[in-house]
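The complex appears here minus one protein chain, its other protein chains still in place.
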Amino acid sequence: MRGPAMTDQELIVAVREGDAAALRALYDRHGAWLTIRLARRCADPAIVEEVVQDTFLAVWRGATKYRGQGEVAAWIWGIAIRRLIDRLRAHRATTRLPGRPDTEPSAEELVLLGIEHGDLATAMDRLSPELRAVIQATALDGLTTREAAHLLGIPPGTVKTRLVRARRELREALA
Amino acid sequence: MEQTTIDLTGVVKRFGAVHALDGVTLGIGPGVTGLLGPNGAGKTTMMRIAATVLAPDGGTVRLLDRDPTDADDRVEIRRRLGYLPQEPGFYQRFTAFEFVDYVAILKEMSDRRSRHEEVRRVLEIAGLGDVANRKVKALSGGMRRRLAFAQALLRDPGLLLLDEPTAGLDPEQRLRFRELVSNLPNRPAVLLSTHVTEDVTALCERVIVVAGGTVRFDGSTDALSATAQGRVWVAEAADARAVLSWRMGDGRHRHIGDPPAGAELTTPTVDDAYLLMVGGARDGREMAA
Partner (left out) sequence: MSWHVQAPTIDAYISGRIEDAEAFSVEAHVLACSRCREALSARDDTDRHERIWVALRDEIDRPRIGMAERALTAVGIREDIARLLAATPMLRASWLAAVAATLGFAVLASRAAGHDALPFLALAPLIPLAGVAVAFGKPADPAWELGLSTPTGGFTLMLIRSTAVFAVSVILAAVAAVALPDAGWSAAAWLLPALALTVLTLAVSSTSLTSTTAASLVGGAWVVVVAVADRLADRPLTMFGPGAQLVFAVITAMAVVILLARHTSFERPTRI
């Protein structure tokens, strides 16, 4: 009873009923972006693969926990990033973000969250990598200060001060 | 000299007053051999003896060139054996994977990693890869049959015994099953018992017909058909002189038996030969087909 165009929500329902092929379908849809996104937060590819595997295992076992709130992708990301944090805490492995290569700024118009943010992009680029990292962790990945601290391997206090500084610098740049 | 995998000589088996096997002598080698016969013919008894699950009351048995009455030989035989019983029983609360894994442990696969790989391999062959984690009680009848088939494939047995593997399957499932058997890797010696002649014509190079506990025929399927040569005819109406007759789709009647003079003879099929062989004689030992 599985057609080619099942929605993510329908696949979750199937997974709840123990349909392994539905899990495969979900993995085929979401495995790629998840792996790449995690790799941008953890330099160790083995850990990244482990976390992806654990995440879909959690989806398999805990499909009942998804209560239809928002995108399945967002729910999966929530599971994954917290797995990554737990993993890094347990093993204190490398948490350094991959080094930023020297590139020319993209010529394309950037739209962040559906709003024209050409200015925001430029302002962000002016921040130091550490400040950008806390913005990414909190604003983009939706982590609490404590979780961000675990992910980045810095004390929560430092996360707070960097956030304050980042916001201030962004405000000044956009003013 | 061709190596025989199963060697029965004068094998006798009684259950109370019933002679399930009455002096059976045959040899089975590599390839797919069909054991064809009506219910109660002694097929399952023969399969059980070949699977070392039943001991005969008389005669000698040699399996894979070993003696099943010797304890050590028996274990060696069982190491090279795959058996699909007529009524395979399952532990309902196990998943498909867990069930095959359990049998794999019984087949002495103690290393977990290699065992799981082997379990997955046979599940894939049987087309059950996607339902490996489903509980047995949640599997359909056809899937359970395939599950029982999968466990028989563990460790690539040299001798594969399939007792009525297509019983209770619908035509599509039967076709799938035949495909499975004909595509087996490593070509084991297969003994397949059935009362469905299509299974035999589709799969078997050789066929043994049993009825009433004795062997009626042992040879190729072509040779079997040939035994009915000149004894099959068609006519517009049913002829009471025939041993058996039935109405065909086009309204005419097919007969097997001794044709009257001038009858319209037709090429016999395996089915015709089989029916002629077992359906005709109605002595007291045979049960209805």
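Order of writing sets the chain letters: A and B. Residues in each chain are counted from 1.
Assume contacts are C-beta pairs under 8 Å (C-beta built on N, C-alpha and C of every residue); 3 or more make two chains touch, one makes a residue touch a chain.
Worth saying up front: this structure is predicted, and the values here are computed from it rather than measured.
Chemist: What shown chains come into contact with the chain that's not displayed?
Modeler: Its contacts among the visible chains are A, B.
Chemist: Please pick, from B:R78, B:R146 or B:R174, the residue that touches the omitted chain in the full complex.
Modeler: B:R78
Chemist: Write down which of A:R16, A:R37, A:R89 or A:R167 is the residue touching the left-out chain.
Modeler: A:R37
Chemist: In the complete complex, the non-displayed chain touches which residues of subunit B?
Modeler: Within subunit B, the residues touching the omitted chain are 48, 51-55, 69, 71, 74-75, 78-79, 81, 83, 85, 87-91, 94-95, 97-98, 101-103, 105-110, 112, 115-116, 120, 132-133, 148, 151.
Chemist: Mind pulling the subunit A residues that touch the left-out chain?
Modeler: These residues of subunit A touch the chain that is not shown: 8, 20, 23-24, 27-33, 35-37, 40, 49, 52-53, 56-57, 60, 71, 73-74, 77, 98, 100-101, 103, 105-106, 108, 110-114, 120-121, 124-125, 129, 132, 135-136, 140.
The rule is simple: only the chains that are shown with their structure count from here on.
Chemist: Applying the document's contact rule, which stretches of subunit B touch subunit A when the two form their complex?
Modeler: These residues of subunit B touch subunit A: 130-134, 138.
Chemist: List the residues on subunit A that touch subunit B in their complex, please.
Modeler: Contact set of subunit A toward subunit B: 18, 20-21.
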